[in-house]
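What you see is the complex with one protein chain gone and the rest in place.
Up next, chain A:
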């Protein structure tokens, strides 16, 4: 702060060659961008198409898997995480750790299977007289 003018030059000189001239910009090559876009559109078509088939209980897993591939493609290339400082990636991924904790802990309790809980309200006997 005190000797601003000169230390700027020296500091940046050892962190980067050439003060303020170091090209930290990383323009992503256009073919890569287009390639990622085509892959994303392709995966969207795949995920729409698979919805027409009854794949049973693994359906949701397949859907989420495709969505995750798309998300990873977007994050790595459109959001430059593949070329970014690793710290940003760590920050980003750490959020998913907490999302995972949040969702799994909440879901594990959501069914309320413990005998301490009452029955699930909607499981009423089928034959019930209702006055209209």
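Keep in mind that, in the parts below, contacts are C-beta pairs under 8 Å (C-beta built on N, C-alpha and C of every residue); 3 or more make two chains touch, one makes a residue touch a chain; residues count from 1.
Here is the rule we go by: contacts and distances are computed from a predicted model.
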{"item": "Name under which UniProt lists the unshown chain, selected from \"Cytochrome c oxidase polypeptide III\", \"Peptidoglycan glycosyltransferase\", \"Fructose transport system permease protein\" or \"Anaerobic dissimilatory sulfite reductase subunit beta DsrB\"", "value": "\"Cytochrome c oxidase polypeptide III\""}
{"item": "Residues of chain A (touch criterion as defined above) contacting the omitted chain", "value": "1-5, 7-8, 11-12, 15-16, 19-20, 22-28, 30, 33-34, 36-37, 40-41, 44, 47-48, 51, 54, 59, 63-64, 66-67, 70-71, 74-75, 77-80, 84-85, 87-88, 91-92, 94-96, 98-99, 102-103, 106-107, 110-111, 120, 126-132"}
